[in-house]
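The structure appears right after this line, and notes come after that.
Only a single protein chain was left out; the remaining protein chains are all shown in position.
Chain naming follows the written order as A and B, and within any one chain the residues start at number 1.
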Amino acid sequence: MFYQTTIKTEREGFYELTEKVNDFVQKSGITEGICVIYTPHTTAAVTINENADATVQADLLLGLRKAFPFWQDFRHSEGNSPAHLKASAIGSSVTVIIHEGHLLLGTWQGIYLCEFDGPRERQCYVKIIAG
Amino acid sequence: MFYQTTIKTEREGFYELTEKVNDFVQKSGITEGICVIYTPHTTAAVTINENADATVQADLLLGLRKAFPFWQDFRHSEGNSPAHLKASAIGSSVTVIIHEGHLLLGTWQGIYLCEFDGPRERQCYVKIIAG
Partner (left out) sequence: MFYQTTIKTEREGFYELTEKVNDFVQKSGITEGICVIYTPHTTAAVTINENADATVQADLLLGLRKAFPFWQDFRHSEGNSPAHLKASAIGSSVTVIIHEGHLLLGTWQGIYLCEFDGPRERQCYVKIIAG
């Protein structure tokens, strides 16, 4: 089963996808398998992290800006090389297990699109494999 | 096939899962497919890295502490934002190919749970998909 969703983003930020992905899993009728959440962009990413305290998301953005700052010797003329770095460090997809009809997320885990170079209209693809 | 294992951790550290995951693959009887190893926590992660020299694991922890240190302007009140950052940079799961009845790991590759904010009791889920 294959699904798709669109997210309008600000300059930087985390956008929760958990509920939409859960809906896709329910719609699919698949009760055992895996679910791949994928974003087809090179300055955005998908991650799993805390869903309770939104300051975690702010801290994640801050910590990534510190780890991957802009360097004067970057050569890419668009000036968004830090966003490309964050995209590869976080990754373009996550895989979650489906068990007994549900995404097997931990209590504090949510699935997020990470925008590192918005504002943009971003796509997310969701593929569910039974097994 | 779905399996689960529990790991008791120290404050920080790498905990090898390779043998347990191999056992699950044997138990499943699946000879061709993929194996997803997933941890449902937001301050722990799963990675694949060197299984021979334990100083690599110590260096990985050191290098991650340097890349993702504590910053005074973090806002999350629990004080463990570096652990959340490391969890998203490393990732909550790995996927390994199963071929001819075995996990297709390289000679020097082991599968590890990474604890960034212990001591805790951590879960790992293992899902095997035939195909």
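We adopt the following convention: contacts are C-beta pairs under 8 Å (C-beta built on N, C-alpha and C of every residue); 3 or more make two chains touch, one makes a residue touch a chain.
Just so we're clear, the structure is a prediction, and the values are computed from it rather than from any experiment.
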Absent-chain contact - pick from B:18, B:109 or B:123: B:109
Residues in chain B touching the chain absent from view: 32-34, 47-50, 53, 55-56, 58-60, 62-64, 66-67, 89-91, 94-97, 99, 104-109, 129, 131
Residue numbers in chain A that touch the chain omitted from display: 2, 33, 36, 38-42, 67-69, 71, 73-78, 81-82, 84-85, 87-89, 91-93, 95, 123, 125, 127-131
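Basically, only the chains that are shown with their structure count from here on.
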Whole-Å gap between the CA centroids of chain A and chain B: 19
